[in-house]
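Take this structure first; my questions come after.
Only a single protein chain was left out; the remaining protein chains are all shown in position.
On to chain A.
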Amino acid sequence: MGHRRTNAAIWTWTLFVLVAIYLPIVCGALASFNKSRYFGFPIKTYSTEWWQKTLDSIEIGMIVKTSISIALLVTVFSVVIATFGALAFARYEWKGRRFYQKLILLPIFFPQPVLGLAMLLGFNAVGIQTSWMTAVFAHMIWIVPVVTLVIAIQVYGFDPSLEEAAYDLGCSRTQVFREVTLPLLWPGIWSGMLFAFLLSWSNFPLSLYTTGADSTIPEWLYAKMVAGYTPMVPALGTMATLGAAGLLLAGGLIGLLLRRRAAA
């Protein structure tokens, strides 16, 4: 029967995609449990020794802290900038609005290594010493547009007459924002925050050029892959992936609750 064949095709395809996506990740995770120092399959003896070493390493602790600091600052700054940016172009009619809409998207399509190098040259030219703080700025160049888009979708989704109604019912401009705009934008802002954090957390090309002497997780992984591989590389990689997945899951659940409260 046609229906059964369609179903079979859908299942086969879905399974294929899932395997294709997750097999490398699973392999990476398995590699981190290899007792031997060298990368290779099949794994002869399993051990959690490298995980323990990774957790104990002071160097890795610092790198994780750097990555988290960058990601947190990027999240806070991009969400504030993106929220007002999204309101500006989705809610208000002004000269140059359409141009701004296009312009803000441009950095997303710019190759990141080129963007990173350009920023490094820029920082040097104006005499700014690169460090993890300059990386925050670099990440934002790429992440603010993405977050603006995510939040703009939420802004387009709600009726501007809600704000007018609140204003008409006696609210000051700040009360309108606090009582109506912000609560209704929360689901979008929340998604934007998750995007900002995860995009910064996993960014390599921009960090490579702009962190100076500091190092982020993706940078450390790359450096150790090039020279000095130990199973700590897949171990840290797996931890970073699990951390991101955990954050996404928790964020998704909170987002679901927010959305249910805002729109249900």
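Quick note on the criterion: a contact is a pair of C-beta atoms (placed from the backbone, for glycine too) under 8 Å apart; a residue touches a chain by one contact, two chains touch by 3 or more; residues count from 1.
We take it that contacts and distances are computed from a predicted model.
Chemist: Under which of the names "Monovalent cation/H+ antiporter subunit D family protein", "Topoisomerase IV", "Cytochrome c2" or "Spermidine/putrescine transport system ATP-binding protein" is the non-displayed chain listed in UniProt?
Modeler: Cross-referencing UniProt, the chain left out corresponds to "Spermidine/putrescine transport system ATP-binding protein".
Chemist: Where the complex has a chain not shown, which of A:G2, A:G96 or A:G170 is the residue touching it?
Modeler: Selected residue, touching the omitted chain: A:G170.
Chemist: Could you pull out which residues of chain A are in touch with the chain that's been left out?
Modeler: 158-159, 161-162, 164-172, 175, 179-180, 183-184, 261-264
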